[in-house]
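Just passing along the structure, written as structure tokens.
Heads up, one of the protein chains got dropped from this complex, but the rest are sitting where they should.
The first chain written gets the first letter, and so on, giving A and B; residue counts start at 1 in each chain.
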Amino acid sequence: MLDPLITLTTDFGEDSPYVAAVKGVILSVNPRARLIDLSHQIPPQGVGHAAFFLAEALPYFPAGTVHVVVVDPGVGGERAVLLVEAAGQRVLAPDNGCLTEFLRPLPTPPVVRRVTEARFWRPSVSSTFHGRDIFAPVAGHLSLGVSPDQFGPLTDSWVRLERPEACAEGADLVGEVVFVDHFGNLISNIPAGRVERPPERIEVAGSVLPDCRWVRTYADVEPGRLVALTSSAGLVEVAVAQGSAEERLRAGVGTAIRLVGCRR
Amino acid sequence: MLDPLITLTTDFGEDSPYVAAVKGVILSVNPRARLIDLSHQIPPQGVGHAAFFLAEALPYFPAGTVHVVVVDPGVGGERAVLLVEAAGQRVLAPDNGCLTEFLRPLPTPPVVRRVTEARFWRPSVSSTFHGRDIFAPVAGHLSLGVSPDQFGPLTDSWVRLERPEACAEGADLVGEVVFVDHFGNLISNIPAGRVERPPERIEVAGSVLPDCRWVRTYADVEPGRLVALTSSAGLVEVAVAQGSAEERLRAGVGTAIRLVGCRR
Partner (left out) sequence: MLDPLITLTTDFGEDSPYVAAVKGVILSVNPRARLIDLSHQIPPQGVGHAAFFLAEALPYFPAGTVHVVVVDPGVGGERAVLLVEAAGQRVLAPDNGCLTEFLRPLPTPPVVRRVTEARFWRPSVSSTFHGRDIFAPVAGHLSLGVSPDQFGPLTDSWVRLERPEACAEGADLVGEVVFVDHFGNLISNIPAGRVERPPERIEVAGSVLPDCRWVRTYADVEPGRLVALTSSAGLVEVAVAQGSAEERLRAGVGTAIRLVGCRR
């Protein structure tokens, strides 16, 4: 039998000992666990960032993988810890909406539990580090084969983040930036499948981008050119070939994007 | 039998090939080793940072784990390489004090050896990269089951870092910041267990923090508020809810902290 996979996604950074403590606790509960770092560079308290990140990461993992998500500004407060089974994945996450985008497209509703059974937690639980004291030992026990129903009761209430929806206005599509990646590419909420023809022009934050070409990939233009294209997540993206659109356009999450004349 | 765990803690960063070389050498000696990254973001030459980090990380690992610590400004000079057995952990580290805080609270003295047996090293040892040439192959052999006494002689002399001690002054507790975490939380050397009642006020660097509340967790206040609380390491911490106390207060390691009127 394969040793179980447990992934980790946090906003802990790597200069602090928090990731290390989580790993130690998991391995102390289940020394066979295979730990996979997804990211410890989610921006601090970046629940929205985590939501996009998880939607583009979790679906690629083998069925049965346990995912530990600790982006948790509400730690120690009223928010629940959730154990979610969906699309074959098993996810531990704070109930703050960080799973919204992962769950949104799924054809069947997830099975969601509130993690309440303290017998699986560390004997002493701090009020500021549930990653170490609750998430890690629960992930360890889950990976040992403890049935999800042992960790707490089902719930059908959990936090969803609001998401701005792209919309059509005449021949235009209008949306906004929902994620800025490591390269400074601006990823919008406009599904590329709704673009029926190359836009006549592209507006970012209300200004027309001069010379922005609609392309298939970055390498279709010389380095430094502005382009719009289909992102690897199937969304419209504004980028600078071998550069940063974030810096060039001083844009970020929430910046308006308009594709003028892209619909028939 | 379980494949052995070897953790890595360095100040190498991830843009340089040094972490990769260490991993390659370990796996060439013991292809079964399971490598666990603790951090490669210890600040360059940050021995004091590493000392705090290791104290909050190593104790959580299963007994028998091998820990490789390479924060080593003295590489190639007179400093020894130590192999330390303590609290069930086995640690390879330069003799520069980086294990001070890990070892301090232990009830029994550690077994400490100087790593001198060159037959376990790489055949050619550079004077600037002992991580690759000494620590990595020794960790590999240790994880293969070579007995610690094979690597060098016992010693009872090793470097300890001085640590500022918190102290009581009348009804106050006085200490200083000893660690700043990734979130900008200021962690002091004041044991939270010595706080007998919520302080009347809190001074940082000699100035009273207006409106700083003593709380149980960050979520007890609205985002942006200054708080003081018990850190996950059991020390008094000054933080900004969903913000950075480091930036807000322009404080850092060594900044004075005073809890006024917290003792009966």
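Note that a contact is a pair of C-beta atoms (placed from the backbone, for glycine too) under 8 Å apart; a residue touches a chain by one contact, two chains touch by 3 or more.
What you see is a predicted model; the values in this text were computed from it and never measured.
Although one chain is not drawn, the whole complex shows that of A:P43, A:P198 or A:G254 it is A:P43 that touches it. Residue A:A57 is the one among A:A57, A:V195 or A:A256 that touches the chain missing from this view. For chain A, the residues touching the absent chain in the complete assembly are 2, 5, 7, 9, 34, 36-43, 49, 52-62, 65, 181-183, 216-220, 223, 229-232, 237, 242, 244. Residue positions on chain B in contact with the hidden chain: 11-21, 23-25, 27-28, 31-32, 34-35, 37, 44-45, 73-79, 126-129, 132, in rising order.
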